[in-house]
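All protein chains but one are shown at their positions in the complex.
The chains carry the letters A and B, assigned in the order they are written, with residues numbered from 1 in each.
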Amino acid sequence: MRLEPKPAPSLAITLLFPLAAIAATLALTSILVLAAGASPLSVFHLVAKGAAGSQFALLETLTRATPLIFTGLSIAVAFRARLWNIGAEAQLYIGGVVTVVLGTAALPLPSIVLIPVIMAAVMAAGALLLLGPAVLKTRFGVDEVVTTLLINFIVLLFVSMLLEGVLKDPMGLGWPQSQKVVAEAQLPRLIQGKRLHYGFVIALAAAVVVWVVMKKTVLGYEMRAVGHNPEGARFVGIPVNRTLMKTALLSGGLAALAGFSEVSGLKGNLTLDLSPGYGYTGIVVAMLAMLNPLGVIASAIFVAGIFVGADAMSRAARVPSYIADVMVATALLTMVVAILLTRFRIRWR
Amino acid sequence: MSSDPVLRLSRISKRFGPLRANDAISFDLKRGEVVALLGENGAGKTTLMNILFGHYVADEGTVEAFGRPLAPGDPRAALDAGIGMVHQHFTLADNMTVQENIALGTERLWRLRLDRTAARRRIAQLSADFGLAVDPTATVSTLSVGERQRVEILKALYREARILILDEPTAVLTPAETDALFRTLKLLVAKGLSIIFISHKLHEVMAVSDRVLVLRSGRLVGERETGATDRRELAALMVGQEVRPAEASPAKPGAPLLTLERVSTLPYNGAGLDAVSLTLAAGEITGLAGVSGNGQAALAALIAGIRRPTDGTISIAGQDMADWSPRAALAHGVARIPEDRHAVGSIGDMSVTENVIAERYRSARFSRMGFLNWKAARRFAEKLIADYDVKCPSPEARIRLLSGGNMQKLILGRALDPDPAVILASQPTRGLDVGAVAYVHRMLLEARDRGAAILLISEDLEEILAMSDRIVVMSKGRLSTPSLRGERSIRELGELMAGHDGERSDHAA
Partner (left out) sequence: MDALEILFTASFWVATIRIASPLIFATMGELICERAGVLNLGIEGIMTAGAFAGWFTVYSGGDLWAGLAVAALVGALFGLLHATLTVPLGLSQHVVGIGITLLATSLTYFTYRLALPEVTSPPKIEPFQPLPIPGLSSIPVLGEALFTQTPLTYLAFLTVAAVAWVLYRTPVGLAVRAVGENPSAVEAQGISVTGIRTGAVMVGSALMAVGGAFLTTSAFNSFFFQMINGRGWICIALVVFGSWRPGKALIGAILFAAFDAYQVRLQQISGGIVPYQVFLMMPYALSILALILVARRATYPKALMIPYQKGER
């Protein structure tokens, strides 16, 4: 069997194959639905309804999409440079920690100043967290996949320690949770009385900024060159290691913003279950968007819809809500195959 | 001796996308014959042999070995039928011993134990019978190129090959090693083997073969008895048209533009440099000959800026280069044409436009305040495509879609556009067809006449002899004294390449 490169694919093909991947995902997960004794059509219908069938559902989907846009961007940036950042989960939690620390420190600043200050500090913290594995990769040749994964566990334990110790909410009835951040540190809601908050707007803005950086700036060019061919990049004078460092800073900062957004916009405080795996789901979001920053917005909303819809569905039908996780993982794998098929033809001889 | 052919190829055709790599090729190989498969780069020789050996499946056509049809697409079938192949790029596992490499795949996969003793005995026997001395317990990574080739031949003999295919076997050998190989081939023929010898080098084909098959653009365009033809006829068949090779007018060397003073480096794809001194003068082409792995890659990496010297100094136009890097090299007018246009010279998945500005994207011409000027970049790409007659779908097409020759033209154009003072050309014509080779040579000569100092590194001794105003030979990380055009004979150069000192010195100014 051989792979033969296709000439540059048309736009139609570039969209057709990912849609085929989603279709394949639905077909494969139908098998699980049938195993659960339910009808695939009705289950998918319930999922769709739960995701976007009402104003409430749609707002919930957008709310759930917000952290996914941040982690999706983080990973799209990193993977473009072939920096395998699997530590977005840890970077997210660090962002949450910094938000709480600054948000409960009674700083005499108005919201318009405090929020950007917190955002800057959050991004710095996330950036530094990924810098370690990046340095280990460039200096010592240590694979960043394993180091970022292990750091996820370390940071989660660290947060648990903080929540039972220094950051513990004295009024929290003994639960490991932090105090609520002050009102000036909270992101306002977009619509009164609903959960959708300004974090969503910031996420959209971040996507646009990242898109501009990748397409139009020198840094974006360097990142993409390093991701495609580090040897070739080094040869033409691109500072490969420095570019990887900058990539790590940007990627870590973006993932940390997810934590900031959840604490400051949605929850108000930090708990151990702040993230049900947004750092890992971000990988799927990024790959479904083919690492395109603007595409991340669409794929984040899509993936969020699956989770929100599955939650609603599993309350009505007898199918466990984990079907969403299966769908998302299947979508990742079918998507990488689809991307391959847009660029190569399979020749059996 | 039977006169039935041991091998018969009938109307073999193979297409890769729009490219016809092989077009209805038919020929016979008789027992005890040495047949040369001649053709320039890209003619389809390797593809044909890959089909024979089973790496590819032909779209049409059949192969018969020893009168029986050969199952396509199965290297095991080819091996069982008695066909052995010495590939152009060696197929050896560096971390394993000679014996392990030879024994690989020769025993049934599900046996509970490797039979080491039997293997060792058999290898020793074959070594003695065929004069291929090699230590079976040696790890392959420690072997020289000539020794590795002997292992490859032993691999085929161990599997009782009766037909041996050798793909460009002399590309990496010194003249003396080439002679040794030819002697081995004669011995193999005497013991009853039949040989197919792939080459693009006319003098070797004339020296070693009984019959020559000439391939051009995938088609078999000529079949001659070697005794009944000559180099001119073969060259004409190979190329199909009158191609004037580049003519070099005498050089007028000027001021020294790049000087290496007792420079040493760490090993890089072979030996590192050992106290090398070299001066490149304006308006002169210095040819560097040598067997690959002796330090050429380290020297190229050094001048390109991707490696720093551990000792010694680099100076450009008299100025010491303390902080050396690709950026520093580019800033001081050093143009680089790298050895591997795919892995290093280009970024395959980026567009032509993105590739041509790769060395100057930070200049005011292409960027401002951190933002790239894609309009200017595209204009530059269009200019290069026109000036250098590059065939490509569009400036936005991915560069990996271009043919080798067209990609090399772009790399050349990118390197020569800023009118560089120093040009490093590392194997610049490797894998190119004759037309593209002549083009590259013409461009380099024009640059030389404009006053550039050129270092031409090549494994092709004929290219070195044709193009260089003076020649240095690299062996084991050290440089010979330079000789002017015509001063040294091929035999003398060959001895220097093999490391027989003669006149080795520290300073080759």
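The rule is simple: a contact is a pair of C-beta atoms (placed from the backbone, for glycine too) under 8 Å apart; a residue touches a chain by one contact, two chains touch by 3 or more.
Just so it is clear, the model here is predicted, and its values are computed rather than measured.
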Who touches the missing chain here, A:48, A:204 or A:336?
A:336
Full-complex contact with the absent chain, from B:24, B:96 or B:248
B:96
Of the residues B:67, B:105 or B:131, which one touches the chain left out of the display?
B:105
Of the residues A:131, A:190 or A:326, I need the one that contacts the missing chain.
A:326
Positions on chain B contacted by the hidden chain, ascending
16, 46-47, 50, 53-56, 74-76, 78-80, 85, 87-89, 91-96, 100-101, 103-114, 155
Residues on chain A that touch the omitted chain in the whole complex?
1-3, 32, 35-36, 79, 84, 86, 136, 140-143, 145-147, 149-154, 157-158, 160-161, 164-165, 280, 283-284, 287, 318-320, 322-323, 325-326, 328-330, 332-333, 336-337, 340
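Quick note on the criterion: only the chains that are shown with their structure count from here on.
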For the complex, give me every residue of chain A touching chain B.
2, 4-5, 7-8, 216-219, 221, 224-225, 228-229, 231-239, 349
Quick check: in the complex, which residue numbers of chain B touch chain A?
16-17, 56-57, 59, 73, 304-306, 325-327, 329-330, 336, 338, 343-350, 354, 358-359, 361-362, 367, 370-372, 374, 393, 396-398, 400-401
